[in-house]
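Report on the following structure.
Just one protein chain is left out here, and the rest sit where they should.
Moving on, here comes subunit A:
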Amino acid sequence: MAVADHPHDPLDARVPTVIADDVHIVYRVSGGSGGKGSATAALSRILRRDRGEPRGVRKVHAVRGVSFTAYRGEAIGLIGTNGSGKSTLLRAIAGLLPTESGRVYTDGQPSLLGVNAALMGDLTGERNVILGGLAMGMSREEIRDRYQAIVDFSGINEKGDFITLPMRTYSSGMGARLRFAIAAAKNHDVLMIDEALATGDRKFQIRSEERIRELRKEAGTVFLVSHSNKSIRDTCDRVLWLEKGELLMDGPTDEVIRAYEKETGK
C-alpha cells in the first residue's frame, strides 16, 4: 500500500481514517437456486446438502478482496456499473454488514447518509423528523433545536401545512426531500453518501449539493457513490473503481474517470 506523505510538513501529515484490509463480503440468498419454486423442490433442497452448506442457499460474492486506505480530508468517489459492489462496500466500512474475511479499521463511527429505513409512511412528517433524528442517534434536545431548520430545508411547508400530513400522502419528490433534510441534519466524522444527490427538483438539488459541501467540510472523510461522473468530478479528489466486487483502479479523479468512461464507452 503506497502512502503519499510529506514528512517535512507536519500540517500535511496524512492521518488514515479508514483502512480496508482485503475485505470480502458474501451474501447468502435462500430460495435463489433450485430452478423450480415448487414445494418438492424446496424440500429436496433442504435434504441434500453440499459440504455443510445448505443447498438452497446461494452465495453471492459481492466484494472480493478490496484494500485501500483513506485519509483525513479526502473525498473519495466510488464508481462502477450497477451491481459492482459499491453500496455493499460502503455498508461494510460503516460496520453494518459483517465481512466474510478481511477487516475494516475506522476512526470513530462512519455513518451512511440516509434514514429512509427508519421512517414510516403512516406517520406525519413531523413525527418522522423526530423518529429519524432519534434513529440516527441525535438527542431529543438536538432534534428540538434543529427541527425548524430541517422542515425549512426540506421546503415541505412551502405549499401549505404538509408536515402534519402522513408521509405516504407526499409526492415522491417531497418524500425524498424530507428524507434528505432529516439525514443531512447530523454531522459525521466519516460520512458516506449513496447517490443521494439526485433527489427532488432542480432548486432542491442545488440546495442539497450545498449542504453536502458543508457536511464535507465538517466531516473528516467523505465517500460518495454516484453514477453521475459530474458530481464525482465536482466533489471528489480520489476515486475507487469497483467492478464485479474487485477494486479495478484507485487514483486521482481525472485519471480514473477517464479510464472508466473509455471502458463504458461514454
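FYI, a contact is a pair of C-beta atoms (placed from the backbone, for glycine too) under 8 Å apart; a residue touches a chain by one contact, two chains touch by 3 or more; residues count from 1.
As a working rule, contacts and distances are computed from a predicted model.
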Check your understanding: Name the absent chain by its UniProt protein name; which of "SoxAX cytochrome complex subunit A", "Transport permease protein", "2-oxoacid:acceptor oxidoreductase subunit alpha" or "Putative circularly permuted ATP-grasp superfamily protein" is it?
Key -> "Transport permease protein"
Review point. Considering the entire assembly, which residues of subunit A contact the chain that has been omitted?
Key: 1-7, 14-22, 24, 27-28, 64-69, 91-98, 100-101, 103-107, 109-112, 114-118, 120, 122-123, 127, 130-131, 134-137, 139-140, 166, 238, 246-252, 255
